[in-house]
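Before I ask anything, let me first share the structure, which is written out below as structure tokens.
A single protein chain has been removed from this complex, and every other one stays in its place.
Chain IDs A and B follow the sequence of writing; residue 1 opens each chain.
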Amino acid sequence: MSGYSVIVHVNDNDRFPVAAGNIGNLIKDLAPEQPRVELVINGTAVSVFQDAAALRQMRDLHAQGVMIVACRNSLQMMCSGKPDCPFAEDKLPSFVTVVSAGVTEIIRKQRDGYAYIKP
Amino acid sequence: MSGYSVIVHVNDNDRFPVAAGNIGNLIKDLAPEQPRVELVINGTAVSVFQDAAALRQMRDLHAQGVMIVACRNSLQMMCSGKPDCPFAEDKLPSFVTVVSAGVTEIIRKQRDGYAYIKP
Partner (left out) sequence: MSGYSVIVHVNDNDRFPVAAGNIGNLIKDLAPEQPRVELVINGTAVSVFQDAAALRQMRDLHAQGVMIVACRNSLQMMCSGKPDCPFAEDKLPSFVTVVSAGVTEIIRKQRDGYAYIKP
């Protein structure tokens, strides 16, 4: 696979800002070349989808071509017992792609030649 | 290499439960296909081998085909000066594979096509 392709993995809310900054720097550094970037959010970090500032950053990254991926297992685990869970799958913005398991997605993409970064 | 192969790296006790959960989700998500999964435990995280609940989880993962690997360097470092170290190499359950250096194992397997995940 030619060009730059990377999975950026976030499983802890506290690391989301670092990940977003890393992706922004990467895109600036490579411009005008467009890297393939996929931000995979799983584990307890899926609660970041209730954070308005984080959602704005994700929307902006998505507008620059970044794929934003959430793990369904994690959404269900973290929303379990919360009737109006603010980050339930059906409340996520349309720019978020939900996969059955974040870990499977991370392995599949590395197999396809993507690099892996854990910010 | 066909199929799914992954090294899951734990070097901090606190992340063991996340790693175990990730591996469980991966196996469920891919069933009936069986991924090759190797859990490499090094650094201060080798003290997790004295935790009965963690050992039960490892035994269960091993029964599902997961290779459980401990770093000898780390075991020796963490047991240094402890005459009855509860996680000395000769006290580890037989399902644990001890390698001379966890980092070497992680590199070797990535070179062989395994993906890498740091939970």
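Following the convention adopted for this analysis, a contact is a pair of C-beta atoms (placed from the backbone, for glycine too) under 8 Å apart; a residue touches a chain by one contact, two chains touch by 3 or more.
Small disclaimer: the values here were computed from a predicted structure and weren't measured.
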Missing-chain contacts mapped onto chain A: 4-6, 18, 21-23, 25-26, 28-30, 35, 113, 115-119
Chain B residues touching the omitted chain (full complex): 9, 11, 42-43, 73, 100-101, 103-104, 106-108, 110-111, 116, 118
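Keep in mind that, in the parts below, only the chains that are shown with their structure count from here on.
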Inter-centroid spacing, chain B versus chain A (mean Cα positions, whole Å): 26
